[in-house]
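A short worksheet on the structure shown next.
A single protein chain has been omitted from the complex, and every remaining protein chain is retained in its original position.
Chain lettering (A, B, C and D) follows the sequence in which the chains are written, and residue indices restart at 1 in each chain.
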Amino acid sequence: MAHDLGFWTLQALNALQLSMLLFLLSIGLTVIFGLMHFVNLAHGSLYALGAYFAASLAAVGGYWMGFFLAPVAVAGVGILLYSGLIKRMRKSGPMAQVLVTFGLIFVMLDLTRIFWGDLALAIEVPALLEGRLAFLGVEYPTYRLFIIALGLMILAALAFVLGRTQIGAMIRAGVDNDAMAACLGINVERLFFVVFCVGCALAGLAGAVAAPLLSVTPDMGLQILIPTLIVIVIGGLGSLKGAVAGSLIYGVVQTFGAVLAPQLASVLIYALLAVVLVIKPVGLFPAKG
Amino acid sequence: EDIKVGLLLPFSGVYAALGNEIEAGFNLALEQFAGETDATFEIIREDTEVKPPVALGKAKKLILQDDVDVIAGIVSSGVLGAVRDMVHDAGVPLIVANAGNDEATGADCSPFITRMSFSNSQVNRPMGSWMHEQGIGKVYTLAPDYAAGRQMIDAFTASFTAAGGEVVGQEFTPFQKTKDFGPYLAQAKASGADAVYVFYAGGEAISFVKQYDSFGLKADLPLYGSGFLTSQLYVNAQGPAAEGVITALHYVPTIDTPANATFTEAFTAANGRVPSEFAVQGYDAARALIEATKTGASDRASLATALREVKFEGPRGTLSIDPATNNVVQPIYVYETVAGENSLTQTVLAQLPAEADPVNGCEMAPVSN
Amino acid sequence: MLETRNLDKSFGAVHVTRNVSLKLERGERRVILGPNGAGKTTLFNLLVGELTPNSGSVHLAGADVTALPVAKRARCGLSRSYQKNTLFDGLTVEENLGLAAAVHTGNATKLWSDSLVKPEVREIVDEVAEQVNLMPYIHAKVSEISYGVRRQLEVGVALATRPLVLLMDEPTSGVGPEMSKGFHDLLNNLPRDLTMLIIEHDMDLAFDVADTITVLNYGEVVFDGLPDAARGSKLLKEIYLGSWEDA
Amino acid sequence: MLELNAIESGYGETQVLYGLSLEAQAGRVLAILGRNGAGKSTTLKTIMGLLPLKSGEILFEGKRIAAQPFDIAKSGIAYVPETRDVFPSLTVRENLEIAAKRFSRDGADWTMERVLDLFPRLGERMDNGGTQLSGGEQQMLAIARGLLMNPKLLILDEPTEGLAPIIVKLIHDKLQDLKEAGLSMIIVEQNFGFATSLADDVVVVGKGQVVWTGSADDIKADEDAQHTWLGV
Partner (left out) sequence: MFRHTALRYTVLVLLASAALFQAFTAEYFGLEILTEILILAMLVLALDIVAGFGGMVSLCHGALMGVGAYTYAMLSTKVGIAPSVAMLGAIALTGAASWVIGAICSRSHGIYFIMATLAFGQMAYSYVFEAPAFGGDDGLGGISRLDLSIIGVDLNDSRSFALFCLAILGAVYGASVLILRSGLGRSLSGVMHNEQRMRALGLTVWRVKADVFGLSGMIAGLAGALAAQHILYISPGLLSWTVSGEALVVVILGGLGTLVGPLVGAAAFVMLKHELSAVTTYWHLVVGVILIAVVMSRANGIFGWCEARWGARIDRRLADATGKHQPKEVMTDA
């Protein structure tokens, strides 16, 4: 099939859009890991929760209410999780943490089923973002452009906060060496708590943003978990750069794989993961320290 | 006489919503028609979790421990494939209330398995010739990459090309792993087709229809498909994106017959939502069972025989069982999803005549033992 | 027995060993001295293959082993102890020694027999346990023994591979004076044909066991000679004491 | 200023300090000496709250010291660890700033300018990453970071380790200046001469206990003690 430039532009935008959605998800997970060395498998469930909150809130007060409040609500759940479970698990080994959050997946999956039922829900795209924009010579759905923009904004904001501000420096110091950071008067525990909540809020935001695009189903969290893990493992756990790189790689491989090698589409990304881990057993851009 | 019925449905997992819908229809029919027969029914429900091994275990339990007279249900074709030999060998009649794989009433048919739902090719085949009649010459097809997806599309492709149409592109997307159809939609757009024909169901259907609309494809490239795409169960989640999508299915809630009016009214009253094709499948499965018991059948063998001879007027029109395959014979409705008063509704564009599936290698032995 | 030629290693911009050439005869006992960060441990890592040099080569018993991985070099008879304990913490002293002996006797990958009950393994375990005074703790887990005892085990594990060349990185650091003395006796009782390279901060011990002394400073060999010469060396004093005193 | 009374501490199961007591007086420099593994760094880590205090008490300015490292730091103790612990993903400027901005209280002596005055080399390396520094520069950075916290008490663990003699001399001179300016310090050193020429008071730690106490001049004169406790 011969394709024109517009086709490839469209696919590039698709890849970017998928990458940004994954980035929103993986960044929370990777920041939590980087700071707390805590693998939160329930991150996907928080994403699903965000989508459900957004759907319920949107039904009451429209899309933007869901968009702004769902992350807050998920952060609230994060607070509960942190004070109930995570805080106590901080000092246990990674295996225990993986299992507790694995258990949480089951619990949260069934809780969403109990509260919201098995039927798929959906949110309408807000009027403001309906339709398409002509862009680089193609027409592209405004909402998808919004996701790309939002992803880039969050990326910029995080890069700014983590890279340029005092707080960012403190967080990175905590990532590098939490004991020494504490010796400089930084309350690393509180920072962890805040970061965990922010990570949860980002998961919730990803859910709220994905909801109008996809359908909201109880298992959406479980389904997104593996791609998210692949993203951060390819990129290297705990680094912003890794999350960006991983998301972009995943988005590009998935999108262009679907177009160029459809038979291999579902195997391709796993093959890539395996290859990356064989060549670089700790991912492409692992956090130092 | 007391008849033990095993209801084998997914109540958890991806198809939990379908299981609940079928069960609701099943119970409704028991309520409405139980008076017509002397038999009484004891229902034992088991959750398949949409996992074939689990379902097989549950089927074994129903057959060997609970000693049921008849089993109804089964949503996924994989599960049907798994329990097929078990029910066949045990001689337990099975009323299939959803799973549509062609083999179940083809090469793998059994005198004990009666399908009251549909077969994959049955709902797609008529659409091929119908679409060509509407003047559509070139079609791009999309479906998830699994057996049912391929069967649905193959049936459509066969009749569409037989009628003189051309399939200009065909893609199968990774099943249950594709959340983003953007890449495929760009392909479809670039393919030069007049229309797109798809099969998607459940969550994938919602995502697909919404994304199709958001890319602005609907205007230039009308969307057609197997009716599960805009099933009543999901169509409201799709919202305005579903307007104008034309699909074909064995049931639409807006079929204008008295039988359907009674059914939709009763179902809506009982469940607070308009019934979907899954509800009607459950409803008719129970109805078929009741019809069979009316003949006096009460044990496994007699029920199996009686089930094959059921014929009644239901919400979807006149239903009968094709003795050659044990598949239901039913009319197919082409409908367009349109905006209703406060939710989406359907306009039936055409009722295509009931047609029995080809035998597909089915060698039906008479009910023995 | 062990020879390095112009070993050079840098981490990024940090040049850690510069052109280090050493030559150990069979049975020679050489002590390496040098301030912290002089590159002594790095030299060990280069010798056993845990680091690869930027340039230069390592020769063991005449053969160039620079390209061989750690495990292969170890099987050629090169064994080391670590500056920071590198033991099998959850296992007993006996099992720690047994693992080393099993690898040496080729029992480590046998599927049909337990390595620890093999007579040849038992013999080594018992002998080494005796040598490094570990008999009283033989069934204790590493996590249950004190730091000093662990330091002895650290050397014991290295010995249990029955090496031709033994590299010991600060074997007495963290070992109390009494144990230090015991260690001294141990060294003197080891077979004379065992070639040894020892990093040591304990001067008494260093001068006592050393046949020869090498002083590293900033990755460079700044002294190579006999203990007596070293003892009188102003350079060595300066490296250890710093130079502000002259001011 | 800082008083340790019979403290016991260690790492998990392994106890390292067995009833160690010492006192650092305001305006003076205390040197803690001892062999490798004697427990000197462990003492400092315990002071900083990095290791749990199993028994005994630590008093800072007469009051029980806080439990958490960040509270201890806020109460006016700066710590320069033996491993330097420069943050690798922060630039030199950020490394300094996260210490500076948090402790710019009234009457604070140490500002960025003063610190850069003290170590001009750091000024030339402001935008280098933490790992792109030479060992000496890292040590300077760690000390500068400590100073920027405007501490009442500065704790230095082996400040000369791995440093070129010329830098050792530089640091020696600077610390001498600080001492003369009245800053209280605790210094742990392997380098006997360095420590004794800087310190007023000396304690020697052996096997997790104080085995010798006296003035710097005393120990310089006492070759026996040097030999017994330090192996010099």
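As a working rule, a residue touches a chain if its C-beta (ideal position, glycine included) is under 8 Å from a C-beta of that chain, and two chains touch if they have at least 3 such contacts.
What you see is a predicted model, and the numbers here were worked out from it, not measured in a lab.
Novice: Looking at the whole complex, which of A:Ala54, A:Ile105, A:Ala120 or A:Ile147 touches the chain that is not displayed?
Specialist: In the complete complex, the chain left out is touched by residue A:Ile105.
Novice: Can you list where chain B touches the absent chain?
Specialist: 11-12, 16, 47, 49, 51-53, 56-57, 60-61, 64-65, 77-78, 81-82, 84-85, 101, 145-148, 174-175
Novice: Name every residue on chain C in touch with the hidden partner chain.
Specialist: 48, 50, 69-72, 74-75, 79-80, 82, 86-91, 95, 98-100, 102-104, 107-116, 136-140, 144-149, 151, 157, 161, 174-176, 179
Novice: Identify the residues of chain A touching the omitted chain, counting contacts across the whole complex.
Specialist: Spelled out for chain A, the touching residues are 39, 85, 88-89, 92, 94-96, 98-100, 102-107, 109-111, 113-114, 226, 229-230, 233, 237, 263, 266-267, 270-271, 273-274, 277-278, 281-283.
Quick note on the criterion: only the chains that are shown with their structure count from here on.
Novice: Work out per-chain C-alpha centres and flag the one nearest the whole-protein C-alpha centre.
Specialist: A
Novice: Round to the nearest whole Å and give the separation of the Cα centres of chain A and chain C.
Specialist: 48
Novice: From the mean C-alpha coordinate of chain B to that of chain D, what's the distance rounded to whole Å?
Specialist: 77
Novice: Enumerate the residues of chain B that touch no fewer than two other chains.
Specialist: As it turns out, chain B has no residue touching two or more other chains.
Novice: Quick check: what residues of chain A touch more than one other chain, meaning two or more?
Specialist: Within chain A, no residue contacts more than one other chain.
Novice: Give every residue of chain A touching chain D within the complex, in rising order.
Specialist: It is residues 166, 169-170, 172-173, 175-177, 179-189, 287-289 of chain A that touch chain D.
Novice: Enumerate the contact residues on chain A facing chain B in the complex.
Specialist: 1, 3-4, 7, 10-11, 14-15, 17-18, 113, 117-122, 124-125, 131-132, 139, 141, 143-144, 210, 212-220, 223-224, 254-256, 258-259, 262, 265-266
Novice: Any idea which chain D residues touch chain A in the complex?
Specialist: Against chain A, the touching part of chain D is residues 48-50, 68-70, 72-74, 79, 81, 85, 87-90, 94, 97-99, 101-103, 130-131, 145, 149.
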